[in-house]
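Next up is a structure, given as structure tokens.
After this line comes subunit A, so read on.
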Amino acid sequence: MNDILLRLEGVSRHFGGLKAVDDVSFSLARGEILGLIGPNGAGKTTCFNLISGVYAPTKGDIVLEGISTAGFPPYRMAAMGVGRTFQVVKPFSTLSVLNNVQVALGLTRYGSVLSSLGPWDTKASRNEALEILEEVGIAHLAGTPSGQLPLGNQRRLELARALALKPKLLLLDETFSGLRHEEAAMLSKLVLGVRARGISVLLIEHNMKVAMGLSDRLVVLDHGRLLAEGKPEDIRSDPRVVEAYLGKGASSHAS
Partner candidate 1 sequence: MNDYSITILTFIAIQAIVACGLNVIVGYAGQISLGHAAFFGIGAYSSALLTTKAGLTFWTALPLVILLTGAIGLVLGMPSLRLREDFLAVTTIGINFIVESVFLYVPFFGGALGLGGIPSITLLGTRLRGPNFLYLCLAFLAVVLFLSRRFTRSWGGLACFALREEETAASSMGVSPIRFKLLAFVIGTAMAGLGGALYAHLMRFISATDFGFTLSVSMMSMVVLGGIGTLWGPVLGALILGVLPEVFRPLIDYRMLLNAAILLLMIRFQPAGLLGEGSLLRRLFRPGRDSAHE
Partner candidate 2 sequence: ADTVKIGLLVPLTGPAAADGTSALYSVQIALDQVNAAGGVLGKQVELVYYDDRADAKEAVALAHKLIEQDKIAAFVAGSYSLPTRAVAPIFQEEEIPLVAAYAIHPDVTRAGDFCFRNGFLGMVEGKAAGYTAHKLLGGKTVALLTSDNDFGRTLVEGFKEYASKFAPDLKIVSEQAYPFSEKDYKPYLSKIKELNPDVIFASGYYFQTGPLLRQARELGIQSKILGEEGADSPKLMEIAGDAAEGFYIVTNFDRDDPRPVVQGFLAEFRNRHKFEPDMVGASAYDAFMIIMDGMKTAGSTDGKKVRDAIAAVKDYNGLTGIIGGFDEIGEVVKPVQVQVVKEGLFRHFGVVTDPELIKP
């Protein structure tokens, strides 16, 4: 797997004196599922915000498919094939679940004012959105205003919207948290299916069962810096990771 989709090159992001992300480099191959783990406050979400364009890096560069994207706004990153979910869910609250997904389907239309003049509520877009909702398992809630969903379903909606962007790179920020085992297992299967379609996945997850089970490789951040990188089984037994992150009872989570 030498075909590199995304590369972070010495990326830093500072907030005042705080180095939330500090000189981090790693890369993600096409079709890979890469897990991003690390203690609370390690800078994982900040990394996502950098990759998806919500923040610009203070230093360093982010390269997607050979293009340097540092400083690109989120909507350009979306157009370049980055789809993401938010750790703190951000539904379009008064819009129905279906409409939420349709927003994402419009990605190709938002490029110019002219192309955005076509009608959106077509049978085709409805069906496509429904299909995606079916995949994440909330098609029966299509008509509900998204703000009224319980948290677990809002996480699924996040995933549905990201999928609707037909991304090359999918960023999942704790999408599995707040789901019980059965539900998480179903979404894990979905993520594997997505990867089978050639989509790369970058995944933040504190649920080690999920993170270890899904990821081909893991990158561990601590205090904004890269702590370790490697195969799940190596990371699990890496003493630095155990000490900083997993804790002594590691086995109970990572079984």
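The candidates were selected such that all candidates are chains of the complex that A comes from, given by their letters.
Everything below uses one rule, namely that contacts are C-beta pairs under 8 Å (C-beta built on N, C-alpha and C of every residue); 3 or more make two chains touch, one makes a residue touch a chain; residues count from 1.
What you see is a predicted model; the values in this text were computed from it and never measured.
> In this complex, work out which of 1 or 2 touches subunit A.
Looking at every copy, the candidate touching subunit A is 1.
> Quick check on the complex: what are the subunit A residues that touch candidate 1?
Residues 52-54, 73-75, 77-79, 83-84, 86, 90-96, 98-99, 102-104, 106-111, 113, 115-121, 143, 145, 161, 165.
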